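Removed: one protein chain of the complex. Kept in place: all other protein chains.
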Amino acid sequence: MRKTYTLSQLTQNLEVTIKGDAQCVIEGVCTIQDAQPGRITFLMNPLYKKYLPTTQASAVIMTVEDFENCPTNALICRDPYYTYAQIAAFFDDRPQPTAGIHPTAVIGQHCQIHSSASIGANCVINDNVRIDAGAIIGAGCVVGEFSEIGESSRLDANVTLYHKITVGKRVVVASGTVIGSDGFGIAKHQGIWHKVPQLGRVIIEDNVEIGSNCSIDRGAIDDTVIEQGAKLDNLIQVGHNVRIGRSTAIAGCVGISGSTTIGNNCLVGGQSGFAGHITVADNVAVTGGTEVSKSIREPGVYSSGLGGLVTNLERRKNTARFQRLETLYTRVKELEQALTELTEKKNT
Amino acid sequence: MRKTYTLSQLTQNLEVTIKGDAQCVIEGVCTIQDAQPGRITFLMNPLYKKYLPTTQASAVIMTVEDFENCPTNALICRDPYYTYAQIAAFFDDRPQPTAGIHPTAVIGQHCQIHSSASIGANCVINDNVRIDAGAIIGAGCVVGEFSEIGESSRLDANVTLYHKITVGKRVVVASGTVIGSDGFGIAKHQGIWHKVPQLGRVIIEDNVEIGSNCSIDRGAIDDTVIEQGAKLDNLIQVGHNVRIGRSTAIAGCVGISGSTTIGNNCLVGGQSGFAGHITVADNVAVTGGTEVSKSIREPGVYSSGLGGLVTNLERRKNTARFQRLETLYTRVKELEQALTELTEKKNT
Partner (left out) sequence: MRKTYTLSQLTQNLEVTIKGDAQCVIEGVCTIQDAQPGRITFLMNPLYKKYLPTTQASAVIMTVEDFENCPTNALICRDPYYTYAQIAAFFDDRPQPTAGIHPTAVIGQHCQIHSSASIGANCVINDNVRIDAGAIIGAGCVVGEFSEIGESSRLDANVTLYHKITVGKRVVVASGTVIGSDGFGIAKHQGIWHKVPQLGRVIIEDNVEIGSNCSIDRGAIDDTVIEQGAKLDNLIQVGHNVRIGRSTAIAGCVGISGSTTIGNNCLVGGQSGFAGHITVADNVAVTGGTEVSKSIREPGVYSSGLGGLVTNLERRKNTARFQRLETLYTRVKELEQALTELTEKKNT
């Protein structure tokens, strides 16, 4: 049976003013456009304001500015999306595993596993691993020797951690992600590539979240570091010795080449790519698909390429125009000369 | 020992006319250029027509137009590639697992697993999962609570399904793919990112195929949906609340940001990226590497960027030319003014 809460219960620790019936019973969340009675939603994105006057939701979380158009109970606050996040947590029905080690898990020697941690079925925890209180290791995970997983952190099913990986507190790592694989270090000698041993570690600081199927390489000499509160989406490549700063958020399919440092509070759009050995300042945003080919020293919003989605036919024309550009420079130069001559003649 | 079939046996349920020896024995498939006796091939791509007159294959599937140049047995049909697909199925030696639950699989409580389904070694099937007739769950898969896998669907080894995922009938999911990880929902409050609970599900409809190492996030509020017959290649990111329409085919390494809807019968080239909250109409094709930065309302073929693979030296010149473009505008403007003055003087 679905759990329900009154608006009063949902908001008791929040900085929210209830306009309407504080005893209204809420059984779940909904979007503002596909709303239904008994559900709560929020309004943040101006594009969705048009749905407010007719929404069927039983309550809407909003700023005071939108209140006049609200046809139902309103929760007035400064930051509706953040308030929504707190309220939605009441309705999160993600299964909570029980503490303890599943009988099918394989546990190495000299491990320190806190009694309140949960080790899922068919996990393999290698020797000398430390897993702290409340940590959850999903089914099928493999954790390498001497790795450490901090308090209340969670590895979802089928995550792979190599040896000597340090994961802080309250970290979340989604399924399929690999942390600590060898960096791409190869040295060519007499026409043949030779592997350069990758001797560094990976440090994942507190409150980091990493999506699914990411690849985070261990350092070559020093460590690869993801600083506290950074958030990574899915299918992201983090090369060896990369450092990602505090509270930086990185969207899906981004590739970061080795030894690059990204500052604090940056925003990285999906499918962007970073060259190696560069530095990106704090508070930089790069739009989706940007090739960050050199260091960025100043905060700001950066892009590369020419914008513009067009028909394929138009793109071909654009390309042709572009290829004639050198000719155009020549023609303008000739015009300038002709005009100069003409003017000189005239004046003589 | 390899199984063999006569052309007659291979084609008995197909709309095909055999020109030549219907009793010719076929033991496998081949390409038209590397053909050998005893094998069957097909001709579809005009680039390969040149190989027909000298092919060593024992039979070639083709349209009637190509028949005159065929040196061997011909299977005449309207759609050679589709006919090839049906005939190749005879030679598919993919191992077929036996029905039943492998003794090393871990099965939760209240699961409904059909007796004809196959659950591989070291699988973890969590509580309240339903697996229907003929479904195949490969070794090492983890299936989350309350998920459902329809008739004759197949998860290859090491696939991860989170909780409450619905997979239809005859769906194929290749290894390493993760379905139902949390969407990238984060809300910034006082400089810190907070997780927004992801409460939706993922619905994979009938006849969908998903390649390896894809990441398909669960919805934030509503569900992420992949409609029937859609085909996804490898390493594709599908953000939360994305909807992919019927019979749409998406090549590898594509990223689709959250809340975007792609219509029916679309074709998406590899490494393309879709912005969030946009809508793409039915019957749209986008070429490889396209940044779909806004909604596409009309069918057609779309692209972004400037085409053209060139030497790196040429690219640097192109970039330099482009950077001088503003100067060129100025020079043309000055020319126009000079000419106007000259003409006016002349006329006065």
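Every chain is named by a letter (A and B) in the order it is written, and numbering of its residues begins at 1.
The rule is simple: a residue touches a chain if its C-beta (ideal position, glycine included) is under 8 Å from a C-beta of that chain, and two chains touch if they have at least 3 such contacts.
All of these numbers come straight from a predicted model, not from anything done at the bench.
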Considering the complete complex, of B:12, B:31, B:54 or B:112, the missing chain is touched by B:31
Check the options B:25, B:64 or B:85 and report the residue that touches the missing chain.
B:85
Consider the whole complex, including the chain that is not shown, and state which of A:99, A:281 or A:332 touches that chain.
A:332
Using the document's definition of touch, tell me which of B:108, B:134, B:252 or B:300 contacts the absent chain.
B:252
Could I get the residues of chain A that touch the absent chain, sorted low to high?
104, 106, 122, 124, 126-127, 140, 142, 144-145, 158, 160, 162-163, 176-178, 181-182, 184-189, 191-197, 199, 213-215, 217, 221-222, 235, 237, 239, 253, 255, 257, 271, 273, 275, 277, 287, 290-294, 296, 300-308, 318, 321-322, 324-325, 328, 331-332, 335, 338-339, 342, 345
Could I get the residues of chain B that touch the absent chain, sorted low to high?
28-31, 34, 41, 47, 79, 81-82, 84-86, 88-89, 91-95, 102, 104, 120-122, 138-140, 156-158, 172, 174-176, 207, 209, 211-213, 229, 231, 233-235, 247, 249, 251-253, 265, 270-271, 288-289, 305-316, 318-319, 322-323, 325-326, 328-329, 332, 335-336, 339, 342-343, 346
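Following the convention adopted for this analysis, only the chains that are shown with their structure count from here on.
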So, what's the distance in Å between the C-alpha centres of chain B and chain A?
24
